[in-house]
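Missing here is one protein chain; the remaining ones are kept as they sit in the complex.
Which chain is which? They are A and B, in the order written, and residues in each are numbered from 1.
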Amino acid sequence: MTEAVLAGAPGTTGEPVLSVRDLSVSFRSDTRTVHAVDGVSYDLRPGEVLAVVGESGCGKSVTSMAVMGLLPPTARVGGSIRLGGRELVGASEKELRKVRGKDIAMIFQEPMTSLNPVLTIGRQIGEVLRRHRGMSRKEARARAVELLDLVGIPAPQRRIEEYPHQLSGGMRQRVMIAIAVACDPAVLIADEPTTALDVTVQAGILEVLQSLRERLGTAIVLVTHDLGVVADAADRVLVMYAGRPVEQAPVHDLFGAARHPYTRGLLGAVLRPGGEGKRRLPEIPGLVPSLDSQPDACTFAPRCGRADDACTGGRPGFMSIAPEAGADAPHRAACWHPYGVDDRTGTESPATTGATDEPTVAARPDQEAGE
Amino acid sequence: MTTATQTLPTAPGATARKRATGGRLRALRRNRLALTGGVIAAVFVLAALLAPLIAPYDPAQPDFGNVLAEPSWAHWLGTDDLGRDQLSRIVYGSRASMQVGLVAVVLAFVIGVPLGLLAGYYGRLTDSVVSRLTDTMLAFPFLVLAVGLAAILGPSLTNATIAIGISQIPAVIRITRAETLRLKHVDYVGAAVVNGGGDTTVLFRHILPNATSALIVQATVGIPAAIIGEALLSFLGLGVQPPAPSLGVMLSGAQSFLAPAPWLAVFPGLAIVAATLAFNLLGDGLRDVLDPRGGTR
Partner (left out) sequence: MTKYLLTRLRQSLITLFLVSVVVFAGIRALPGDPALALAGEERSPEALAAIREAYGLNDNIVVQYGRFIGHALTGDLGTSSRTGLPVADAIGQALPVTLELAALSLLLAVVLGIGAGVVAAVRRGRPEEWIANAVALIGLSIPTFWLGIVLVLGFAIAIPVFAASGYVPFGTDPVDNLRRMVLPAIVLGSGLAAVVMRQTRAAMLDSLSADYVRTARAKGLSKRSVVGGHALRNSLVTVVTVLGLQLGHLISGAVVTEQIFVLPGFGKLTIDAVFTRDYATLQAVVLCTSAAYILINLLVDVVYSVIDPRIRLGGAR
């Protein structure tokens, strides 16, 4: 429904390398259809880091898998995914194989199991190069050593002969990154790359990603539920809830002036005094709705303190918050009663906010739609 | 103010749900197969029990005027080189098969279950001794063991049954031992121990009953293996001795008349295949129902 192009973060320029429009993913079985992703859109420019945030099951991983074309055959994908001008939705498996690992790559949440236990590190890095760059065994090996060095693995000459079980979790994730960036892809999707790792190791992995972005200009989609990571690493943030996008903003705006009640709920614990140790998403009362139906309503309404008849009566558009910002507005939310600029983030969570709170921004998203 | 429409419980991941549905569908189809297997197995057991009532002829009665007759209305499955009715011999032969199948499995359980319980429950030295014993038994391939026994005790149906039973003991020990190890650490068994239950009480009232499903599954694997084992030993002349009817003996005899009377080789074999297939299907189905950890093997 939203066709407007979104502006990139400050400092990033040029045409988007990855452009997702109105992406939907559903899984159909004999008895039911699950709408895992519904109406997700974003743009990613060279060198930009976009964080995709949400609770588990909100569709952020499915979105990434859809972009990679790695969903099981039972998945139905709608909308558009353009990578460097090439449409990926509906592309054949053969075409996708030429793109995967070369123009777009992915690292996963589980470094312990994502590497093949019976093949050497060198072989696992080398096979991408041999496949996409047509390198010989020898060339691939030499390049693999460089790559291990690039991701900060000491003694790469020796490591290349080793097997995954001889490496620690952090080292394995570095190897995964080396594999991912082997062919210098335009886009790197990192799906919760630090979740399974120790806190001390997490920082190292994020550093590697940052330096790759700076040195190679790789654009990164960082899927996470860790808001600390978002604050450290991202330029822009897309918040998802129950398969739908609820808010998108430059990272400063999001942490400073989140508009969507759900986003505020997420931020509540992070910014609360004394909340230092708790960087994970806080509990919000209520249950995430079933994904079986696509209700014509706000899916967050049942858990939202600000909800009223408007919220249960129609689906809010994913719109610019400030009318004066125009269609290119970098800050957008899908809410009938968004918080205003003056509502300070973190002072109250939506669960405790009375439904009578007047939205400070008078304009409702549907009234903006014509602009 | 909360609308009730969307407060359904959190759904698991979509892929997990797909898998669950697929699993149920497969289980359903398997169960239909299992049911078929169960019916065929029941028919065999009934035929074995009621052999004298079902068999149209005396299986040992030669009819020299009617040797190697093709299947006909009088003799549905033909006659052999002595003119004996093939169908009657198959019915009686199945009786021998079922007898060996059940007795051998019972034998293996009577010896294997207590050893497995002891090894699993007491551990340490008992476990080491039983494990070495199991290894040694496994080092003799089934047929070598059977041949050795036949050589020492002489070939007969009883000795074949003993050999088959012995060959199945290691598997029974291993399964019972594994189940005991698992159950030993379950809370209610621990509670029984704390409440002063003696070892015998704990083993036979708390552990054994809960190991039943795994043992039932093992039995459905053991019975068809024993049926094939009997036929095999009888075929080699190490089991049932002619002229007593046995499917293996019939096949052995049929070898001399392959060209003139191929039906002699076909029908007893089909009977063996039907019986083992029936028990295998039944076993696969039971495994799905009783032993969810059994997986796809």
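Note that contacts are C-beta pairs under 8 Å (C-beta built on N, C-alpha and C of every residue); 3 or more make two chains touch, one makes a residue touch a chain.
The shown structure was predicted, so the numbers you read here are calculated from the model rather than taken from an experiment.
Q: Which one, A:Arg28, A:Arg76 or A:Lys98, makes contact with the chain that was left out?
A: Only one of A:Arg28, A:Arg76 or A:Lys98 touches the chain omitted from view, namely A:Lys98.
Q: Quick one: which of B:Val91, B:Val240 or B:Ala254 touches the chain that's been left out?
A: B:Ala254
Q: Spell out the interface residues on chain A facing the chain that's missing from view.
A: Against the left-out chain, chain A lists 68, 70, 96-102, 105-106, 108, 110, 112-119, 127-128, 131-132, 163, 165-166, 176, 179-180.
Q: Which residue numbers on chain B touch the omitted chain?
A: 22, 132, 135-136, 138-144, 147-148, 150-152, 155, 224, 228, 231-232, 235-238, 248, 251, 254-255, 258-259, 262, 265-266, 268-269, 272-273, 276-277, 280-281, 284, 295-297
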